[in-house]
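Removed: one protein chain of the complex. Kept in place: all other protein chains.
So that you can tell them apart, the chains are marked A and B in the order they are listed, and the count of residues begins at 1 in each.
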Amino acid sequence: MKLTGDFKAPIGLDMYVVNTGDWRYQRPVTLEGKCRKCGVCFLFCPTGSRYERGDSFDTDLRYCKGCGLCANECGAQAIAMVPEVRE
Amino acid sequence: MTRVMMNRETRIAKPGRIAVIDGNMAAALGAKLSRPNLLAAYPITPQTPLVEYLSTFVADGELAAEMVEVEGEHSALSVLQGAALAGARVFTGTSSQGLALMYEPYIRTSTLRLPIVMVIATREVISPQSVWGGQQDAFTLRDAGWIQIFVEDNQEILDTIIMAYRIAEHPEVLLPVNVCYDGFYLSHTADVVEIPTSEDVDTFLPPYHSDHIKLDPNMVMSVDPLTPGDILMEYRYKQVEAMMAAKQVIKEVDEEFGRYFGRSYGGLIERYRLDDASLALITVGSTSGTAKVAVDAARNRGLDIGLIKLRTLRPFPREEMMEALRGKVAIGIVERQVSFGWGTGIIYQELGTVLCQLRERPTIIDFVDGLGGADITLGHYERAIDLVRKAAAGEPIDECTWLGIDFE
Partner (left out) sequence: MKEIRLHGRGGQGAVLASQILVSAAVKEGKFGNAIPYFGFERRGAPLVAFVRIDDNRIREHTQIYTPDCVLVLDPTLVAAVNVFQGLKEGGIVIINERKAPEDVALPAQVGRCGVLDATAVALDVLGSPITNTPMLGAFAATTGWIGLDALIEALREILRGKQADLNVQAALAGYERTRVVGR
């Protein structure tokens, strides 16, 4: 059996990492002075890409997929989704 | 004698305790002797006393198993799946509507290759409302990938559960097993049973060691990830191979059980007075005992008739059936379920495939009886045997006769 080898039952043993950062066509930018540090964007982010930095929250761009949930949920309207610019 | 072989003199095991117990107790004892690590079950007539007996064993410290209280049959089997994935030997039981509720985890138990043993105290599927015996529940699920063995009496219930773990856990099988016994006619019927000693069962059935699908905190793994079709087909092929391999394993385990405990059941089928017969009946479950009495009576009247007791519905014993049917002139199948799409019982259809492979085919006629706990009487067997005799003589007989119904 070429594909399953010795496996009798369906188990996945290798880690296959999906780079969701590649999917992004827009990115979240926190607007200066508006962030209340409530943490809602951190809680809602599906890839865990929002993090606390200084007196506001910022985005780790490795896995951010630009879904815009953070901007949508932000009660202070402190996040703007801006087009992704790639070289 | 309902035993195929009773060899008290040469058997290895010590004599067991003789007790008068009902089928549910026989199942509970079979489970207890098999030393499961975890149990989870939800009560449903006619299985309920089984759950009560198991709970009592655990509460009294006679069975060292975790008993998980669940709110329904779906949860019962789901809990068992989790435990089996962690490497535990597990046990449960259910019937009809409970089995239906369990269908979702049921279909993935075989595909995950979990060697779970579950008894089904077979009960008619409602509606009309019924609590009594019928085999529709187990038969309906015959293609969910479980091995299904149907038994004739309480001794066979106890013995087959122990054998079921050997079969399920065999490295060439690794499939779940149903041991099916008739609701009320076995579950609540008190019968004489020899209970083997713990020591002897321990020798016959060693502990379960899983290495094909076991959750391990030291190994990063996902169980049952999203799988594309080409890979899935390979897994399914292996599962089918395992089901086919089970045929030989079931026969070998039965023979070994016989050598060890002095009782064996014929493996996939039991042949009763069949060798010199030109006619035969095929039966499944507790009615096989009644059928044997009817066959003996017919033999005394000069008719050369025998019986094939079908033990394993899955895997279907096609080779054994072909051998059993060879040279026979007419066969009557007594079925405790129906295949609605065919207007006959289910075994009739399955046997059709076997018949295609025979150059000379016996005439097969079908009987439906015993649904919803209706009794399959010796009078019904007399009528069935007479119709088989007529069919053998070339008289036109209906393809399927419903016994017990007054059509007037």
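The working rule: a contact is a pair of C-beta atoms (placed from the backbone, for glycine too) under 8 Å apart; a residue touches a chain by one contact, two chains touch by 3 or more.
Worth saying up front: this structure is predicted, and the values here are computed from it rather than measured.
> List the shown chains that the missing chain touches in the full complex.
Visible chains that the missing one touches: B.
> Which candidate, B:Ile12, B:Val220, B:Met244 or B:Val293, sits in contact with the chain we can't see?
From the options B:Ile12, B:Val220, B:Met244 or B:Val293, the contact with the absent chain belongs to B:Val293.
> For the chain left out of this view, which of B:Asp182, B:Asp254, B:Glu335 or B:Glu350 touches it?
B:Asp182
> Using the touch rule from the top, list residues of chain B that touch the missing partner.
Residues 1-2, 18, 20, 22, 45, 131, 152-153, 182, 184-186, 188-192, 286-287, 289-290, 292-293, 375-379 of chain B touch the chain absent from view.
Just so it is clear, only the chains that are shown with their structure count from here on.
> If you average the CA atoms of chain A and of chain B, how many Å lie between those two points?
Centre separation, chain A to chain B: 53 Å.
> Taking the complex as given, what residues does chain B use to touch chain A?
Checking each residue of chain B against chain A gives 111-114, 174, 212-213, 219-225, 227, 230-232, 234-235, 237-238, 242.
> Across the complex, what residues on chain A touch chain B?
It is residues 1-4, 7-13, 15 of chain A that touch chain B.
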